[in-house]
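One protein chain omitted, others in place.
Moving on to subunit A:
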Amino acid sequence: MITVENLTKSFSGRTGAVVALDGVTLEVAAGTVCGVVGPSGSGKSTLARCVALLERPDSGAIRVDGTDLVSLGGSALRAARRQIGVVPQGDSLLRQRTAAGNVALPLESAGVPGPQRRTRVGELLDLVGLTDKAGSYPDQLSGGQRQRIAVARALAANPSVLLADEPTSALDPETTGSVLTVLDRARAELGVTVLVVTHDMGVVRRICDDVAVLDHGRVIEHGKVLDLVADAGSRTSGSLLPSVDQNPEAESKYDRVADVVLVGFAAVGALLPEAASRFGVELGLLGGGLTRLGETPVARFRVGLTGERSDSALEWISEAGAAVQRKPKGPQGVAA
């Protein structure tokens, strides 16, 4: 588990101090994947670097599995670093070492003897699916393969936490998938807690349980992805859910208009038609669609309802577990 409390960090720049982190508080539960997103310069890398113990925050606490790491120095600091696997931003492999040699680096520094080292390197190459590339040099690997080796290296010393800063930013969508699969396996098979910095909401969509949105060094949104998407006002729902085109003409034909977010089985089930028949209302789909967050189907629809019991129908949908947001529409719509 990673706990970040009230973290602040500023840099002295040319034009005065730059506040990179302005009181960041964050918790990543053990064995989950948390995405850190936000615009460029919002402090994502600084946060990751603080947790990676590459940067010392000005104030605040960073705890990994309960131990505060901020004030450590010397050999205690080096030991703590071993508990945290890091995939740094950019190309980080040693170009004069083979893939296997790169994966072995943390084991060498931890003093693991040769035979055990080789066994462990073999397991990790297997985990990232690159056993056949053991003897290849980084320049002979593709960008995606290099990042997978970097993940294998980060996991070599059995850390409880894995940090990755923009691990897919240089990759095309296809290879991005292979790297995300590896991060997901790290969580699923090794129980590692993963913090992944990204500007790509696709990464959040595919592997993150939680998400934290940074802006100007502050956390402006933090929670479970599936909870946040149900919150119509959240940025996460805005960027992850199917968009709804405005269509005032079609909307004006209905008594009530609402956005309905359905998570899980309900998204593909027959909740909406059932509501229509149960309450004897006419229900039309005005927009939206179905998507997937990780393995979970999620839908957002804009629906129009006509009939006396429209409000009851919407209430029933809401009670069935869907997030319903009524849209203002004419005088009676505002009242609702």
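Here is the rule we go by: a residue touches a chain if its C-beta (ideal position, glycine included) is under 8 Å from a C-beta of that chain, and two chains touch if they have at least 3 such contacts; residues count from 1.
Here, contacts and distances are computed from a predicted model.
Only one chain is not pictured, and the protein name UniProt records for it, out of "ABC transporter permease", "Aldehyde oxidase", "2-oxoglutarate ferredoxin oxidoreductase subunit alpha" or "Ligase-associated DNA damage response exonuclease", is "ABC transporter permease". When the omitted chain is restored, the residue from A:79, A:188, A:220 or A:285 that touches it is A:79.
From the options A:106, A:144, A:217 or A:287, the residue with contact to the unseen chain in the full assembly is A:106. Within the complete assembly, A:153 is the residue of A:9, A:153, A:205 or A:256 that touches the hidden chain.
Touching the missing chain, out of A:4, A:34, A:93 or A:196, is residue A:93. In the full complex, subunit A makes contact with the omitted chain through residues 52-54, 78-82, 84-86, 88-98, 105-106, 108-110, 137, 139-140, 150, 153-154, 156-157.
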